[in-house]
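Every protein chain except one is present and positioned as in the full complex.
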Amino acid sequence: MSTSKPLNPAPHHIIKHCVDAAFAEDLGRAGDITTASIISADATTTANIVSRQPGIIAGMEVAQLAFTTANKDICFDILVGDGAPVAPGDVIAEVSGSAAGILIAERTALNFLGHLSGIATLTHQFVAAIDGTNARICCTRKTTPGLRALEKFAVRAGGGMNHRFGLDDAVLIKDNHIAAAGGIKPALVAAKAAIGHMVRIEIEVDRLDQLEEVLDEGVDVVMLDNMAPDILRQAVKMIAGRALSEASGGVNLNSVRSIAESGVDMISVGAITHSAATLDLGLDFV
Amino acid sequence: MSTSKPLNPAPHHIIKHCVDAAFAEDLGRAGDITTASIISADATTTANIVSRQPGIIAGMEVAQLAFTTANKDICFDILVGDGAPVAPGDVIAEVSGSAAGILIAERTALNFLGHLSGIATLTHQFVAAIDGTNARICCTRKTTPGLRALEKFAVRAGGGMNHRFGLDDAVLIKDNHIAAAGGIKPALVAAKAAIGHMVRIEIEVDRLDQLEEVLDEGVDVVMLDNMAPDILRQAVKMIAGRALSEASGGVNLNSVRSIAESGVDMISVGAITHSAATLDLGLDFV
Amino acid sequence: MSTSKPLNPAPHHIIKHCVDAAFAEDLGRAGDITTASIISADATTTANIVSRQPGIIAGMEVAQLAFTTANKDICFDILVGDGAPVAPGDVIAEVSGSAAGILIAERTALNFLGHLSGIATLTHQFVAAIDGTNARICCTRKTTPGLRALEKFAVRAGGGMNHRFGLDDAVLIKDNHIAAAGGIKPALVAAKAAIGHMVRIEIEVDRLDQLEEVLDEGVDVVMLDNMAPDILRQAVKMIAGRALSEASGGVNLNSVRSIAESGVDMISVGAITHSAATLDLGLDFV
Amino acid sequence: MSTSKPLNPAPHHIIKHCVDAAFAEDLGRAGDITTASIISADATTTANIVSRQPGIIAGMEVAQLAFTTANKDICFDILVGDGAPVAPGDVIAEVSGSAAGILIAERTALNFLGHLSGIATLTHQFVAAIDGTNARICCTRKTTPGLRALEKFAVRAGGGMNHRFGLDDAVLIKDNHIAAAGGIKPALVAAKAAIGHMVRIEIEVDRLDQLEEVLDEGVDVVMLDNMAPDILRQAVKMIAGRALSEASGGVNLNSVRSIAESGVDMISVGAITHSAATLDLGLDFV
Amino acid sequence: MSTSKPLNPAPHHIIKHCVDAAFAEDLGRAGDITTASIISADATTTANIVSRQPGIIAGMEVAQLAFTTANKDICFDILVGDGAPVAPGDVIAEVSGSAAGILIAERTALNFLGHLSGIATLTHQFVAAIDGTNARICCTRKTTPGLRALEKFAVRAGGGMNHRFGLDDAVLIKDNHIAAAGGIKPALVAAKAAIGHMVRIEIEVDRLDQLEEVLDEGVDVVMLDNMAPDILRQAVKMIAGRALSEASGGVNLNSVRSIAESGVDMISVGAITHSAATLDLGLDFV
Partner (left out) sequence: MSTSKPLNPAPHHIIKHCVDAAFAEDLGRAGDITTASIISADATTTANIVSRQPGIIAGMEVAQLAFTTANKDICFDILVGDGAPVAPGDVIAEVSGSAAGILIAERTALNFLGHLSGIATLTHQFVAAIDGTNARICCTRKTTPGLRALEKFAVRAGGGMNHRFGLDDAVLIKDNHIAAAGGIKPALVAAKAAIGHMVRIEIEVDRLDQLEEVLDEGVDVVMLDNMAPDILRQAVKMIAGRALSEASGGVNLNSVRSIAESGVDMISVGAITHSAATLDLGLDFV
């Protein structure tokens, strides 16, 4: 459950696009009318971003950009990096500079930071729950629309691995594809003929008899969908290293360890991106 | 807790922008390589969107646009409208047409629909918890970046009311503004001088002695921050109809009813937008 | 008619968007072919922006961004701030740096500055015409497409107040809404049920008998449409402080004072945004 | 002063961009909350766009797109085409379909139509004032930022000609360029060497002695800046058909005819785009 | 060298974006002034797109969208599909409808079609040159900026395979990465630790001794950079099926067959995207 490996950042142009869109949505046509009416344009202040819950932090670069977009001279000192754990009361960043800028950026920064840290935190709970097994936790395409790159980063910050980023960067053959193709073998043959040598292929199987057919044809990854731990164990034995195995479906914090102990390589969990609660963070003026 | 009042839709151009962004993020540069490799371009099929949980639906127009964007000839019949309740197993829409189009749009449509229905569902739980009181549940600016307009719509679908949409459409004077202005009265005077006659002003108070000063100066709405129900009750009595009252802070499904019974007009809840789990929905091919 | 209250700026991201769009429209695909052919890339110069008419300045930040976008090292010293009066011959800014950059940005900067200052100037003429009354001048949604936020800022710079910024931030019930709803009361009831507690409601009345019905139901603002000053006076008396009053329709510099003296709170004037002539400004090389 | 020549339309992608931007600015994040609260989604109606002033119409395609963007099934019948005159009371279009759609698009459509018709009307006044002379009225780059293509179209609708559209499509050498180049001849030589054979070159002269030098070197168009009619007459005689002549500076409806009678080919007027009042148009429900 | 396998299309939203950008760049601010001046708006015509060279067609959907964007009622009948061969004189599409629309779209459509067909044609020449061997031709990231998705599609249309689409969808460890990591093994270990299970890893080797180290550590694909055919043959023998082999560097139509005969799986060729001449196509009015 260590996250000490280097943490691939999200692309900067995506972070910038998301921050700009968030400000456009928050500032509307008139800007922060409360702050403009009350706060002197040259007032400065210092504030701390403080965690009010235990968790794992993700999104510090996003928060930083939010503040410096509001006012380029704001100084945002990162005290806790992405992927690091926090306890209630921990100061994760110190923000100083234009008081108006800090007030304008506060909610945008915290919305990103809380959302991404919530994902990192829930991911880490799954990662921790399978500590000591050989399995890895990974995400799915069940992400919040518009935020996939950032949420997949948050998964990495929480110690999880990324599944494919979209429909285009890996093949995942599901039951409907198999049905349309007329079977597992023709589906795999068609996919292999069409896609390039740098693309991995995964196929979903629901029953062990399908697995046999898959392994005969050969594939990179087998998704073992909604199987009980003992069936998973049989599947892993059948696969015998000829493909990576990925357990999927109905995974929660109660069930994940027994799934991991079945010997699967990967466990994909939609909940870490689609159902993580925000991490409670606040901005406290010093 | 009825939602029979007309449900103001989210602006179409925002829905379209969000759907287009979601597809760009999912299709990448190569599109759905699995479907393109395996599914015949002229194959057609029919599928149902089915709820696997009880909840309140929100986002049907978004889901519809996702499918018709993937293939303009797909027919998307809405069987359960936004704001309506569903039970597990309920079919909420029937989708028919291009099989490739349906497979391409499936995840994008469900990501929106599950996310927004999750918000509507959680909102409705708060609304239901205070049924019979005079209070209303409303949202905050603690929304997912990029999705504020859609999430505020989902709150309406769940029977909640909308707080301001951004920093620009209403004044909300918080403790830091008060401190910077040198007190409640100068803050209110400054705001009233600067903003137009179509803009409401709300001010946050943490203690009853502040409330007195606020009421002397006059304001549209008082935010009663983090007050216990009995303090709220005193505050409501002090306000005596001279302003709307809004309870805020630490509201959850356990505490909300006693807060509502204090007599406040509004209860704002960040969790309904920042911490709602997705509503579990699936696409079942017929 | 003082403009010494703090002047809420237009949001920076809107200013930037407008300046970028103006440059794209002016530079096309080949850029400033005259300047590139003739002016040495490293030549520098100094120029003054000079007013050739009396008026009120608005848009200095926009003009500044135009020059620094053309060449980031251009120095733009603001000598006359937004909202301040100028006489013919007054130097309102000094621009120094890249000669090519200054020539490229000249027209774009002056187009913004002349347009916005024209609005501020005309607004201020209306404000001055009612000096000493209790009424305030405000704008409408009759703005130049694409420039609403900047034009509403110019109105503020001219000493006017802003009406709503769009269809979304306040309710304004007009005759057609009333007809469709089946009367004033059902229209107001419907609006109040649907909108949030941070949104103001205004309703248009054309005759005094309608006003009675409006006041019975209660509303924030009454728009008194196209009423003569003596009718306005009766209306103000009837309202008796129970709502704000806004006179609208057929307001010009000749009629505005008698309207103001009727005792209305607000006078909305479309002309200040839709029919202001540019303020004549020039760039003189030193 | 006839406008019977074919009227080159503005590019559709620019019209669409402008209409979309105008809606985004007017609908904000919540859409038309008044209409959504009060008007039934399936109500239909019919309305007329009526002129309340005499003038020349421009922008019918823009207005049409505004209504059909709000609701694609709205029928917009154009009764008076771009470039045609209207009298007070004339119905210029009939709009029928979704009542909500018509109410949502009303202001956006009228803002475009009034603005562009105002430009066409003022242009036409200048064109009419020189009727019978050989001169033509043309516009400048003094346009409203973001609307240049539409405003230049409105100039055409008013019977005027277009000057260059930007800094990139023609060379216009002004006094500062001449000074930087070290004289008229080196400026013209430099421009001719650098630009392509499809680009026209114009040069500004303030005095007749400069004109001699220009004609020696050869140029397509000479801008005669701020010259009195008798000086213009001398200049035209000196040019003797070797270049086109354009009078510029201080042109108004009082002065334009005497300028035209000097024999110049073109008279450029900044006011037709930067200072035209809106044409008063209304939407009357039938 | 058959292209009868299903041809994964480029994502529609990318095609639309590219066509819109091309029109914006070609129509500028004034549109097609030649056509608008001369061609009646209601004139119709029919034209054929004819090949003037032998080659392979790619981009028919792009060309079709160009014409229907110019005028939605234009009918574009595709007579030769993407991936099919043409001889000089072959009619590949018949276009009928608005004469103005066809003239406006002509160059944009042909620019896309000629460029993409040029890539497909050159790709196919490489594919044909290795016919009968087990090797496949693939592309690189040496594509024209802004057109990668379309150019990679053209490669598929020409019978080639796609290498990775960007820096993000597969790992390719080059010499500089190896040097920075301190060797082949640490580079591979670091990459494997950081990336997900759906991502393939390729590593570049320049010498056979490096290959040994790579194979010990294990990898999906080995790029054999700039090796002579006999060295490639040795490398293939060493790899012995433990990884895919890709020959790269200095590949041209003269050298490609001997490279293919070395037994490598893939041959990557930058020239097919960065140096393909356009396929000569014309639009002939019937």
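The first chain written gets the first letter, and so on, giving A, B, C, D and E; residue counts start at 1 in each chain.
The rule is simple: a residue touches a chain if its C-beta (ideal position, glycine included) is under 8 Å from a C-beta of that chain, and two chains touch if they have at least 3 such contacts.
On a predicted model such as this, the values are computed, not experimentally measured, just so you know.
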Among displayed chains, the one left out touches A, B, C, D, E
Out of D:A24, D:A120, D:A154 or D:V199, the sole contact with the unshown chain comes from D:V199
The listed residue (E:I92, E:A191 or E:V256) that touches the chain absent from the view is E:A191
Touch assignment to the omitted chain, from E:A10, E:A129, E:V199 or E:L244, lands on E:V199
Of D:D169, D:E204 or D:D280, the residue touching the omitted chain is D:D169
Touch rule applied to subunit D and the missing chain gives residues 5-6, 8, 11, 136, 138, 161-165, 168-170, 190, 193-200, 202, 220-221, 244, 246, 265-266
Touch rule applied to subunit E and the missing chain gives residues 18-19, 21-22, 25-40, 43, 45, 99, 103-104, 107-108, 110-112, 114-115, 118, 141-149, 165-169, 171-174, 176-177, 179-181, 187, 190-191, 193-195, 199, 270-271, 274-275, 277-278, 285
Where subunit C meets the chain that is not shown, the residues are 20, 23-24, 27-31, 33, 36-37, 41
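We adopt the following convention: only the chains that are shown with their structure count from here on.
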Outermost chain relative to subunit E, judged by CA means, is C
Cα centroid separation, subunit A vs subunit E, in Å, comes to 32
Dist(centroid_CA(subunit A), centroid_CA(subunit D)) in Å evaluates to 52
Per the C-alpha centroid definition, the whole-Å distance linking subunit D and subunit E comes out as 45
Multi-chain contacts in subunit E, i.e. residues touching at least two other chains, fall at 6, 8, 11, 28-29, 162, 165, 169
